[in-house]
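The complex appears here minus one protein chain, its other protein chains still in place.
Order of writing sets the labels: A and B. Residues in every chain begin at 1.
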């Protein structure tokens, strides 16, 4: 609050880097109930539409020689399929649609969020925490269902000396429960940081002398953000696969 | 799983509604919007999951499998065609070799025929030449004999004339013998 007051006082140089993340009801009004359509839900819906456009409409021709859209869809399919197969093994392939859902949602939301004036759903902890918790709960439940108590062997490092094992078990346990935290904050933090930095540079553009530098910096950051948008989706997905592998094959 | 998180969201919402008025500087920490976001996110994820698992992924997987099949078939067909081409080349080479052997045989025959004809012709020509040479020799011998006769006659005549001119009478027979002796001499 202090910062906002500062920004208002300085007049020319106004920074509101976090304003772009404010959630507003789509059809007026102030209250946000759990069902209110907001700008967040609008951009989630657009992400769904983008996925439908890419994966469903793009592949509707079933062409042997693919069109551009279809080859992107096949590329995404092959990319995630290979990732799941490589990391989780053959028996992990049945969780491929689940992983693909996460990847497609995150990558589409990230890229849609890069459009000017758009809203980035993945910059909110509420969203990424749900995604990370979904992975965490899936992995934990799946681990116990598939392996029973043997799943606890994940924390009992049998290759370490016996005296060290309790200590390692505590460390492993902590790292296991920190997973969803880092998993969610990494994604939201990266996306939010990039957008906020772009907004800060945009704020400098109000000063005429600095504005060319500012525009250049925005361009460079935007390029980096395009990269980050994909890399973070990739990292989220690959970590999901690694965690899934723990559930499927808990022995180290 | 979905209901669990949903319930968690509800309780968070109740706790946050009281603090919502204070309007924090970070919209991410505005817990009043959490239930809304969580609800719509779950809707989104379920929709995406259904679309992907029911429609998109089987279709794309089908397309990829079909393409792999097509490529395998094409490769097999190409392999067949290649084998055929190799066969055809072998047949061609065989035919070429046969033709070459045949050609050599024909050439050898022709050469032998020509050689035989040539030999005949040479033999015939030799015989003709020999006959001609014999004839010519005979003719030459005749001519020589004739010439000798003529010479003797001339010599006789000349000797008679000479004897006559010197005032003697020439006995033609004696002169002729004398000349013949001289000529032989």
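Definition applied: a residue touches a chain if its C-beta (ideal position, glycine included) is under 8 Å from a C-beta of that chain, and two chains touch if they have at least 3 such contacts.
Keep in mind that, in the parts below, contacts and distances are computed from a predicted model.
*Asks:* Can you tell which of "ATP synthase subunit c", "Monovalent cation/H+ antiporter subunit A", "Ferritin-like domain-containing protein" or "ABC transporter permease" UniProt lists for the chain that's not drawn?
*Replies:* UniProt lists the chain that is not shown as "ATP synthase subunit c".
*Asks:* Shown chains touched by the missing chain?
*Replies:* Computed over the complete complex, the missing chain touches A, B.
*Asks:* If the hidden chain were put back, which of A:87, A:107 or A:198 would touch it?
*Replies:* Of these options, the touching residue for the absent chain is A:87.
*Asks:* Please give every residue of subunit A in contact with the chain that is not shown.
*Replies:* Touching the missing chain: residues 1-3, 18, 83, 86-87, 182, 185-186, 189-190, 192-193, 196, 231, 234-235, 238-239, 242.
*Asks:* Name, in rising order, the residues on subunit B that touch the hidden chain in the full complex.
*Replies:* Counting only subunit B, the missing chain is touched by 24-26, 29.
The rule is simple: only the chains that are shown with their structure count from here on.
*Asks:* Going by the contact rule at the top, pick out the subunit B residues touching subunit A in the complex.
*Replies:* It comes out as residues 1, 4-5, 9-10, 13, 25-30, 32-45, 47-49, 51-53, 55-57, 59-64, 66-67, 70.
*Asks:* Across the complex, what residues on subunit A touch subunit B?
*Replies:* These residues of subunit A touch subunit B: 1, 3-4, 18-19, 21-23, 32-38, 40-41, 44-45, 47-48, 51-52, 55-56, 59, 62-64, 66, 70, 73-74, 77-78, 96-98, 100-102, 104-105, 121, 123-127, 130-131, 133-134, 137-138, 141, 188, 192.
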